[in-house]
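The structure is given below, and queries will be raised subsequently.
Complex shown without one protein chain; remaining protein chains in place.
Up next is subunit A:
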Amino acid sequence: MASEQSGAEDEPPSLLWGLDPVFSAYARLYIKDILQIRESRQVPGIYFYKNHPLFQVDVLGTVVYKREREDFYCYGVDDSTGVINCLCWKDEKWRDQGDSVKGKGHGGVFNVEEQLRKLCEAQRSRCMLEIGDLLQVRGSLKTSREQREIMASSFYKVSDPVMDVQIARMLDMPQLYRDCYNKPFQVPCAELEAGTTDAGGASNIQSMLGQSVRILKEFLKVKEVPKFRPYDEATSVGPSFPTQVKNLLKETLKLLQREGEIFRKVLSPDELYHVTEQDKDLLAAIRDVIQEDSKREKYAEKGCHILHVLSSVRQRYSRNLSREALEVALKFLECNSDIISTTDSHYTVL
């Protein structure tokens, strides 16, 4: 099975994972596959089906095992290809309800307490399942003590009296695999290649670059990445990733640097990028400079000029800091109400 050939298949570099739509989706795989897919060598907690990175799955199956604890249920789910444990947290809201809210029925009048109680009951019954019930789970995949489990982010009992739901799913899955999961994750470098050869080449590359910048920015934001290297493992960028892709990555990083979204704190052979908005040390340094200097008589009224802040932070934190990166950081701090801008280029704290 492909899962055993982990050495032979190169993992795409983690920086490009956001380009694969499967990465952001709850993958509908057979439980058999979920149990067998391999874990990433670059980032633990991410798994690979063929060369699609994923960490969230969606399963539908019969409950064949149940264990209840105070805080959660553990349901063993069987979809006829495999069985997996799903950890389903109990909702605090309906845990303490019990008999405390029992409204007296005011015949005919809408009784809020009564309706609330019924709502809680309905919610609770959708989450409390018995062996034989059909369960739909969406959650993140985890490996704990060498056992694969799903940490449910949402789960509920499915009413399926004539098996319509299960039948539909059984018919859909093979097609889903053919259309999506079994097709390899391909960074659109082929288009990039075509783009350089014809007249419309320049604009193609521009739009490709624009897209790639957007995707990378979002990935760094969503995953809250504070710093990174373009290729965390030299071996992960194997021969399967052509130069076009590496060039695209290089251009993307150049552009993001120019915009100030990322920066290199130290110019050394080690290509380490800091993500401006996530660099807590940088933000603290800027805040401290403005806070301290705003107290001085010289800056008390108007605040600190951006160039002053720039030279102070360069002394304290990084000689390499660009004005663009500082501007991104200042904007971020202002959005968080840590600092205030008094003019277009002056900043202070209250």
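Convention: contacts are C-beta pairs under 8 Å (C-beta built on N, C-alpha and C of every residue); 3 or more make two chains touch, one makes a residue touch a chain; residues count from 1.
Assume contacts and distances are computed from a predicted model.
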Determine which name in "Phospholipid-transporting ATPase", "ATP synthase subunit gamma, mitochondrial", "CASP-like protein" or "CST complex subunit TEN1" the UniProt entry assigns to the undisplayed chain of the complex. "CST complex subunit TEN1"
Which is it among A:Ser14, A:Thr62 or A:Thr252 that touches the chain not included here? A:Thr62
Hidden partner chain, touching residue among A:Val158, A:Met173 or A:Ile340: A:Met173
Would you indicate which residue among A:Glu11, A:Asp79 or A:Glu261 is in contact with the undisplayed chain? A:Asp79
Take the complete complex as the reference. Which residues in subunit A touch the chain that isn't displayed? 1-2, 31-32, 62, 64-65, 76, 78-85, 131-132, 161-164, 167, 170-171, 173-174, 177
